[in-house]
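So the structure is just underneath, and the comments pick up after that.
Every protein chain but one is kept in place in this view of the complex.
Let's look at subunit A:
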Amino acid sequence: MSGELLAFFILSLIAIAGGVMMLNLTKVVHMVIALVFTFLAIAGLYVLLSAEFVAVVQVLIYSGAITIIMLFGIMLTRHDDRTEAKTGKGRQWLVLASVIAFFAIMFYGIRNLSLGEQATTLHVKNTEQIGMLLYSKFVIPFELVSIVLLVALVGAIILAKRDDKEKEGESQ
């Protein structure tokens, strides 16, 4: 067993365990911590795939920014930080059956997977290559993403803003 395979197993185990724990824990803050483990393990997987830039971004944005925003969201809102009662047994079995079916199909599909020749120069200047592609070939989707961000920002503000004017109107 090569070192790469060992690292892959450990990292993917952490990622899956984090995801499962996030679903099963009861306290919201614990869930966020479990999610951080998943994010960090996925960043490790990116490193294994020679995508260092994506790995660093993953750590910065997901493990850093998004987690902090979630924690702020939890702290700043009134919340009941216990999850509600679980769904019925029948439905759980149904979900389990479909998960197993999905796994079986996927396993059958990738069992004989052959991907041809492996690329060997992935690690060469990959940050520079991403930048060059973004600002030349993919400049249209890149600019479009900025509008997506703008829309998300506007939406977050108008949906979360409290209408103070209305409150004053009622009290008068």
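The rule we apply is simple: contacts are C-beta pairs under 8 Å (C-beta built on N, C-alpha and C of every residue); 3 or more make two chains touch, one makes a residue touch a chain; residues count from 1.
Assume contacts and distances are computed from a predicted model.
Participant: Please identify the absent chain by the protein name in its UniProt record; candidates are "NADH-quinone oxidoreductase subunit N", "Glucose/mannose transport system permease protein", "Protein-export membrane protein SecG" or "Ubiquinone biosynthesis O-methyltransferase".
Facilitator: According to UniProt, the chain not displayed is called "NADH-quinone oxidoreductase subunit N".
Participant: Take the complete complex as the reference. Which residues in subunit A touch the chain that isn't displayed?
Facilitator: Those residues of subunit A that touch the unshown chain are 105-106, 108-110, 112-116, 132, 136-141, 144-145, 147-148, 150-152, 154-155, 158-159, 163.
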